[in-house]
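In this view, the complex is presented without one of its protein chains, the others remaining in place.
Moving on, here comes chain A:
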């Protein structure tokens, strides 16, 4: 078969579609196994956590980033480098608290829901992309930043945009002191 010039782009796109389709099949299977939406959500979150704690190594290996000096730099890094690298989108970051430890990432295009039209009626409180929350939480924990990550708005549930909220909890200062 002759290779057309745009083949590399295609294979990159197909790779991403493989991930999106696999994720969809996973959510569908979890919905079959668990009746309650909260169970599915927490399962997705746990899986995301397991992925995040390993993905951070891959991220740090492939991107030449320097150490972040503040929460807002970290949030920017997640949005502009990590999301771009793995999902090909760049959410906008905004700080939503005076203390400077609450941020929200606004995604106007979410590749994970490319093939999802709408949530079924009996699954109204399913957080389809809850894996992302777990991934971010796990990855941050591996760089000693405890955070709570949740979905504040979800396009699949009828909101205008998809918004992920990251709340940085107190830094693990005692761990750092022990290291030194």
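Things to note:
As a convention for this text, a contact is a pair of C-beta atoms (placed from the backbone, for glycine too) under 8 Å apart; a residue touches a chain by one contact, two chains touch by 3 or more; residues count from 1.
Rule of thumb we're sticking to: contacts and distances are computed from a predicted model.
Comparing "Trafficking protein particle complex subunit 6B", "ESCRT-II complex subunit VPS25", "Proteasome assembly chaperone 2" or "U3 small nucleolar RNA-associated protein 15 homolog" against the UniProt entry of the hidden chain yields the protein name "Trafficking protein particle complex subunit 6B". Of the candidate positions A:12, A:36 or A:123, contact with the unshown chain belongs to A:12. By the touch rule set out above, chain A reaches the unshown chain at residues 1, 4, 10-12, 14-19, 21-26, 28-29, 33, 43, 46-47, 50-51, 54-55, 58, 62, 85-86, 115, 131.
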